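Only one protein chain is missing from this complex, and each of the others stays in its spot.
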């Protein structure tokens, strides 16, 4: 693996998942692999789980990591080529990335979408500019359109909990008070479908995700229908892709609770966290035995660690 | 020791103080004890000495520590059970604590009181919710009502400087421009009294601390009377407990200076820092030989280190 920006950087998903599950048993096994190697964790947006799990993954491999909080370090970056920099942006990505490439062996970047300009967001300008100019491997810590480390951790979690060879997996929209990115949902679909697993997606009309991510999935506008007999139900809000970045529904009926699961008695429930309790998911589910959310978060360590390990082995 | 939230988690104060004084002579003696163990330092309020001394203590034990600055990481936590999370809080303590418990071996938390709702502050909701849900040991880095690592460091400092078996110890209120918590004062009283040491408390009327903390101390409203022949005088502002969170006096006569110490010629002066010079304490005292304030701050390393050591030995 040279970079990790999406599932397309993975040769064999299933093998990677197995590697992670094995690593989880002895996380310190490769503690000398990252010795004297440095990881930059560059955050253009807030991060907790992602930052911590990546730092811990690096540490488990003996790597040093340094966090760069672009917001609080007031580091405003210009990403457009040929810009005349007479406004508030203090440094161009060309210069920043070239320097970071001299300071670090691997660069991990988090950058959310604007949710105002779809073409710009879906061009993945930030990530691509980093990749173009830094000269060292890049890892996505969630970009405008994808969150591959999350999806990798989700697949590890499914693998650990699946009871049948081809479980029924459902991604269902839930209401939220803020307009959220499509990244987690896009990425989840991509990883599930490329793994040849069975995917159903439920959402109100108008919430269709980009076709490049969902081709092969069954689409439902009726949540009950979609979740019937599901083995795994992933609950997640996202804002509209077609009416880009808009909140089209605040229908609280889309919140998942135990009553709705009467026709999916064995369903395990997933969410990437942070979750809005009693808005996206009920307390009874989150505090019950169906919930895999803490495990998903824990597996973020191992998804990050396997990615770092693979890249380190190729540096 | 399983957790460290107050003096009640300590079995034998005097033994703990002795351990700390011994450790101070060779702080790196237990450098392998914390190997591959991780400490979270979670700050809901600003911190300098507390953060640094805890990081250094962890480092001295070979532990990795990661700071989570809830304010600058814009991490707004919901602490109330059953909340419908449709406001600005992005994550519930239940989910946050459960994940942190998977990421870290020990979790240290700083959370100041609101100073608006006494019952809520004195219920120690934040600390207790962390303890309830994270599943790993918790250390208080100052909570709504107590600052036990400070008090432990204060006791180390007294022990190092006492010339008699039962020194006269005085806690005196001083004026301040901001409404400050009662935590440092509460905690100091608790540790001194549980150590069976002699404690006098001086403050203007209306500044009585909670009785659960001061039972057994002599209370004075005349500072001169209280400090006569004192061996240690701890200077500290706090806001009113009875008229909760209010500033009832800005009387600058409560500032300690050399003239007032004519009837306490041997008194050593203590303060937890940061101190407002020439408001709480005069320059002449802080820059003179009576001052123990730098030593108290230095001893914060060893109080934190002994607490971490004891918890690590029990994990």
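Order of writing sets the labels: A and B. Residues in every chain begin at 1.
Everything below uses one rule, namely that a residue touches a chain if its C-beta (ideal position, glycine included) is under 8 Å from a C-beta of that chain, and two chains touch if they have at least 3 such contacts.
A quick note: this is a predicted structure, and the numbers were derived from the prediction, not measured.
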Practice item. For the chain that's not shown, point to the residue among B:7, B:293 or B:312 touching it. Key: B:293
Exercise for review: Name, in rising order, the residues on subunit A that touch the hidden chain in the full complex.
Suggested key: 36, 38, 64, 66, 68, 72-75, 78, 82-87, 90-92, 94-96, 98-99, 102-103
Review point. In the complete complex, which positions of subunit B touch the hidden chain?
Key: 28, 46-49, 52-53, 55-56, 59, 69, 72, 177, 273-279, 283, 286-287, 293-294, 297-298, 301
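The working rule: only the chains that are shown with their structure count from here on.
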Check your understanding: Taking each chain's centre as the mean of its CA atoms, how far is subunit A from subunit B in angstrom?
Key -> 40
